[in-house]
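Apart from one protein chain that is not included, each protein chain of the complex appears where it belongs.
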Amino acid sequence: MPAGTLYRGREGMWSWVAHRVTGVLIFFFLFVHVLDTALVRVSPEDYDKVVATYKTPIVSLLEYGLVAAILFHALNGLRVIAVDFWSKGPKYQKQMLWTVVGLWVLLMVGAIYPVLGHAARVLWGN
Amino acid sequence: MSTPTLEKHSSALDAAEDSASHLITVTLRIRRFNPEVSDEAVWVDYLLDIDPKERVLDALHKVKWEMDGTLTFRRSCAHGVCGSDAMRINGRNRLACKTLIKDLNPDKPITVEPIKGLTVLKDLIVDMDPFFQAYRDVMPFLITKGNEPTRERLQSPEDRARFDDTTKCILCAACTSACPVFWNDGQYFGPAAIVNAHRFIFDSRDEGGEQRLEILNDKDGVWRCRTTFNCTDACPRGIEVTKAIQEVKRALITRRF
Amino acid sequence: MSATDSIETGAGAVQLSGSSTAFSPDHPAPVIEPPRTRTKRTPRASRTNFEMYGWLFMRLSGVVLVVLVLGHLLIQLVLDGGVSKVGFAFVAGRWASPFWQGWDLTMLWLAMLHGGNGLRTVINDYAERPNTRFWLKTLLFTATAFTIILGTLVIFTFDPNIR
């Protein structure tokens, strides 16, 4: 198809895009995660070696991203379910989305220390 | 009866009655495609002076009538009831005849392009046949059993209100062609067909609901909707399209309608 | 965006016939087609409730996953020491309990099926040709099945004394 402009959807469309992107991301992460966990069947040493790399600052940052993705997907998933089963859901979908985003921001701020704290300690010491 | 309103003119009324025209210059950036000339669609800019109280349809007419007669688009009623002129204005589906220039940002070019997901035949004209085919596929007509009554079938005002929203559809395709699922897969029935199925499923006089639900239970039916709300945002008749779709989904699960 | 021509107010007639390209009324260019269109010949799917159950499953599993996945994250990343505590010993400690075995097993199955079904939707939406669709779905199915089986085996056959 020849280039047209991007469709200027509103909240509903962009939240869906985000939901889809996060869902796919999580799926691929899960795939890898099961593979690495499977190493416990192979050799504890290898497992610990892999897990050790998880403790590097870069991967911590990725981990933070993963938490962000899962949290958004989970919260927005609940919103989608509310739209599906609550008769007023479609009417309040935007309000619910902003609630989801608000909650998500709160939780992500809350997750900074637990998730990134370790990395900070590694980088800058205690 | 007296009218208190006539003494104190509201500013809105004053503005509406202002007959002096205040022309502004706008750029209309239209996506042109004419297969008789080229296989490529191109953007063409038209500069015109127009009163911001006029519609985008008036601007298109100005282009067609005064600048370039080859510009092609559909239109008829010019006030949002016939559903001819759904197009993408500044990136969103709207009716050109219900979009006033002043409601767009006239400082930037106003982009106008055909609706997505249907074959572009020329300029802003798309092939509507697949759209109407999906509509016909949901059996959009009253199905009844037994003898016809001599007078009207009775229906309480509450039962009538149950499906009022979806009777407003003018089949303009703004919703279906705003749906991301439909853009990628024209097999999806699309919101407009579901809206029109809803109109009958929830009509207390109709007895074909089961059949229609079965059709929409199809792999290209309601379950493909991802609740993106583009349809609801696009509908020029203000139909709560996504809500109607959700009601059909729930009716399919509970088999109560 | 392709080329932008510009016509100013009153620029006069634009004659589109007799253009220099090879197209003419008798040899029109192909019209711009959408990926696929619905026609009278579009085959009707067989009538099953598969899509409905799939849809319901996404919501039900979603609700359960909220508890399982968020709980999992909480334990792994936040509670006592976060990710730094994780290691073979930690895993061994957890899977000693059938409760955590059950937790992780349910989470694995639900998440993979949920994600797998979600990806199936994504493929249906974006893969245009039936062939591509088929192969992508086969790939997806294999990967999902493999992951589920592998994960299940790992949980059940886990041996804390492997060293």
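A, B and C label the chains in the order they appear, each numbered from 1.
Definition applied: a residue touches a chain if its C-beta (ideal position, glycine included) is under 8 Å from a C-beta of that chain, and two chains touch if they have at least 3 such contacts.
Methods note: contacts and distances are computed from a predicted model.
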Omitted chain (choose from "Branched-chain amino acid ABC transporter permease", "Simple sugar transport system ATP-binding protein", "Succinate dehydrogenase flavoprotein subunit" or "Multicomponent Na+:H+ antiporter subunit C") - UniProt protein name: "Succinate dehydrogenase flavoprotein subunit"
Interface with the undisplayed chain - residues on chain B: 1-7, 10, 12-13, 15-20, 34-37, 64-66, 68-70, 72-84, 98, 100, 121-123, 125, 128, 132, 136, 139-142, 148-149, 151-157, 160, 163-164, 167-171, 200, 203, 205-206, 238
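Here is the rule we go by: only the chains that are shown with their structure count from here on.
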Approximate Å spacing (C-alpha centroids) for the pair chain A, chain C: 15
Distance between chain centroids, defined by C-alpha means - chain B, chain C (Å): 30
Rounded Å distance, chain A centre to chain B centre (Cα mean): 36
Chain C: positions in contact with at least two other chains: 1-2, 32, 34-35
Per-residue multi-chain contacts in chain B, two or more chains: 33, 40-41, 116, 180, 183, 226, 249
Footprint of chain B on chain A - complex, ascending: 2, 4-13, 16, 20, 80, 83-85, 87, 89-91, 93
Interfacial residue positions of chain B with respect to chain A in the complex: 31, 33, 40-41, 88, 90-92, 111, 113, 116, 178, 180, 183, 226-230, 232-233, 240, 242-243, 246-247, 249-250
Touching residues on chain C, where the partner in the complex is chain B: 1-11, 13-14, 16-17, 19, 21, 23-25, 28-40, 42, 44-45, 47, 49-52, 54-56, 121, 124-126, 128
